[in-house]
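All protein chains of the complex are present and in place, except for one that has been dropped.
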Amino acid sequence: MLKHLIEDGSTVLLYSLKGKSWLVKVVSKNEFHTHFGVVKFSDIVGKRYGDVVQTNLGQELILLEPLLVDYLMKSERRTQIVYPKDIGIIILETGIGPGSMVIEAGTGSGVLTTAIANFVRPTGKVYSYEIRPEFIEIAERNLKKAGLQDYVVIKNKDASQGFDETEADAVLIDVGAPWSLVKPAFNALKGGGALAAILPTINQAEKLAVELKKAGFVKVHTIELLCRSIEAREGMSRPSTRMIAHTAYLMFARKSFLKVNTSCKEYPCEGSELA
Amino acid sequence: MLKHLIEDGSTVLLYSLKGKSWLVKVVSKNEFHTHFGVVKFSDIVGKRYGDVVQTNLGQELILLEPLLVDYLMKSERRTQIVYPKDIGIIILETGIGPGSMVIEAGTGSGVLTTAIANFVRPTGKVYSYEIRPEFIEIAERNLKKAGLQDYVVIKNKDASQGFDETEADAVLIDVGAPWSLVKPAFNALKGGGALAAILPTINQAEKLAVELKKAGFVKVHTIELLCRSIEAREGMSRPSTRMIAHTAYLMFARKSFLKVNTSCKEYPCEGSELA
Amino acid sequence: MLKHLIEDGSTVLLYSLKGKSWLVKVVSKNEFHTHFGVVKFSDIVGKRYGDVVQTNLGQELILLEPLLVDYLMKSERRTQIVYPKDIGIIILETGIGPGSMVIEAGTGSGVLTTAIANFVRPTGKVYSYEIRPEFIEIAERNLKKAGLQDYVVIKNKDASQGFDETEADAVLIDVGAPWSLVKPAFNALKGGGALAAILPTINQAEKLAVELKKAGFVKVHTIELLCRSIEAREGMSRPSTRMIAHTAYLMFARKSFLKVNTSCKEYPCEGSELA
Partner (left out) sequence: MLKHLIEDGSTVLLYSLKGKSWLVKVVSKNEFHTHFGVVKFSDIVGKRYGDVVQTNLGQELILLEPLLVDYLMKSERRTQIVYPKDIGIIILETGIGPGSMVIEAGTGSGVLTTAIANFVRPTGKVYSYEIRPEFIEIAERNLKKAGLQDYVVIKNKDASQGFDETEADAVLIDVGAPWSLVKPAFNALKGGGALAAILPTINQAEKLAVELKKAGFVKVHTIELLCRSIEAREGMSRPSTRMIAHTAYLMFARKSFLKVNTSCKEYPCEGSELA
């Protein structure tokens, strides 16, 4: 069987067993410098993904095909990014998948945008709103690096004035005043469509929950995911000493045509009713 | 614009504001009984998703289009299922997406199978191995209910004897003795391909990590996600009193052609290097 | 050496290996009924703590001397109690110990009162304020059962009108509107004295932090402790499936004579500076 080999122009994740990695574009006439030594790209061209190269200092580097998550974590950023753990549950809770039409408010560095673009392929689309032109440039570079720019339309518009789209499957909100987007989101969503919001503070969650229920959203529920790294080592396993304790609260809801939703019943993310 | 309306034969999530929901197939001549009262399906046909119906006891039920997560959480099951929080990060960490070729060992009730099938659409495929015929039947019913059976091949075979496939993008392991599948997984994966394992106990994680490193896997790391439900209520916000404290440890790795991997360097799920 | 033996009138924790336990007073002419069978108290008198008795159904019960924590967890209660994990850190963070003079606002069922009384022995004192007479009765019964009533003075007074005491080592606040007690607490505390508040909601924490800083309190910091139960079993260790996810936020501060404290620098409970 023909193997897929690394070519001039390929993007490769160089992974050191010491836990460092670099996302690099192979340019065969150049070389790549790390504090573990130098690698000539000409030594990489023609190799398989999974192969090992040595730096001039004798350090081994593994050649890995970058996954979406590598593009996300290595993206250029000037804002707090949305983390993989949060992206994963957002996709599940909103039903985003191949073919979805998704609106995002707050492109930022485009990390969530890139992730969603990946999962709506090949027939879906992401419409992402951002008022700060400088972030749009960063997001576009990040999307292009991941090869996902065709699935995204970034708009330099104020989302609180309304989205251009209607009948969206999902609206994702990642802005400082998320409650200002409740009506635009309602208008843009199809009946039963899903909303997700990324909320650093509990105060944002409080205010947004009130506005969502007033607007007729149902199944309004909020979670946070804590990711704990485990050192699984023979005879001496334990959780890692330090962890990221908080990224954001995540709020989810579904659009309904209910007149006034005064429900205050919350449902747990994996709660008794669902589980 | 033409709205997508509920028809005879549609599957609908009936959602009560009291936090209960039911996944039902609309059969217009029948009716649906809950402890909140009775709904005639003939009253539902022709309605929009997001619309509200009343039971004969005056209780409101919202008509929602089921998302993938609703099919997962309402699936028929006889085993511990993989939870949405874990499915989400598995997809991110393994790079599964549209077009992926994925092998799963341990179909069980088919909940993870169903989720993965959804995300590899339209051109990918899931090959799922299960030695217990009674589980295959359950999994097939769950897949069919979610309309995803075309993306999955379930095999009644012992995965520890080897997988039939090669050049897989990802292998997912959800069995009691995951270390017995390290060599089959290595053989089935493409260079750099991703492996994920769902591990209820830390002892499984210990043993698997050793075997993965021996076989040449790199970037071996283990996490657990804790999902905390938040009651975001004006002026009285707090985490919910109870939570599910543990579902499973998740281990991730990438196949390399490294001769012997004696690395014991772990990297955190959102660690200093990546973030 | 003379062993301390169980007598008529002793309080004993009967502990079943099945995980149930009962705090009982030994009355030699009576017997104790459980769903594991009946035990005659006359069979218990004269036994050592640590000894085993059998019920008439052949079930083994261990005779344990009750610890403070057993009195706390078996106390009569009509309110949410303060949990051992929270009591422990409160004692550490406030410096409560033998000889401390402590004021408590919100006696409730007297569980925290009982715990603090235990640790200020033999020369300290707890002054506990409660406006609801029915709770005072419960608290007094709980204190008496634990034999700690001599170390506590419960007052049926509104703490927001001021405490009678001054130069207190610590003030503990467990009421719904903790901010109303900031000035009384300041007046009652000695210079540098410690304050702790038990706060179910984040909103209480927010409001209290503002008022504490305005009043000149320093080192204002807030934590929550999550207690996870671990099933440590040979070859199959894992965290328990369910846990209590939230009891209360705990806020700590020290009284200073600073004019206006506009500090918004928080310090972590085991943070970089301290550790």
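As written, the chains take the letters A, B and C, and residue 1 is the first residue of each chain.
The rule is short, and it goes like this: a residue touches a chain if its C-beta (ideal position, glycine included) is under 8 Å from a C-beta of that chain, and two chains touch if they have at least 3 such contacts.
Note that the coordinates shown come from a computational prediction; the quantities given were computed from them, not determined experimentally.
The chain omitted from view is touched by exactly one of A:Lys25, A:Arg78, A:Lys144 or A:His246, namely A:His246. Residues 200-203, 228-229, 235-246 are the ones on subunit A that touch the missing chain.
As for the chain not pictured, it touches subunit C at residues 1, 3-4, 15, 17-21, 48-52, 60, 62-65, 67-69, 72-74, 83-85, 87-95, 97-99, 115, 118-119, 121-123, 166-167, 190-194, 202, 205-210, 218-219, 221-235, 237, 240, 243-244, 247, 249, 251, 254-258, 261, 263-271, 273-275.
The rule is simple: only the chains that are shown with their structure count from here on.
For the touching copies subunit A and subunit B, the fraction of interface residue numbers used by both exceeds half; the interface is of the same-residue type.
Distance between Cα centroids is largest for the pairing of subunit B with C.
Computed centre separation for the pair subunit A/subunit C is 44 angstrom, with centres defined by C-alpha atoms.
Among the residues of subunit A, those in touch with two or more other chains are 202.
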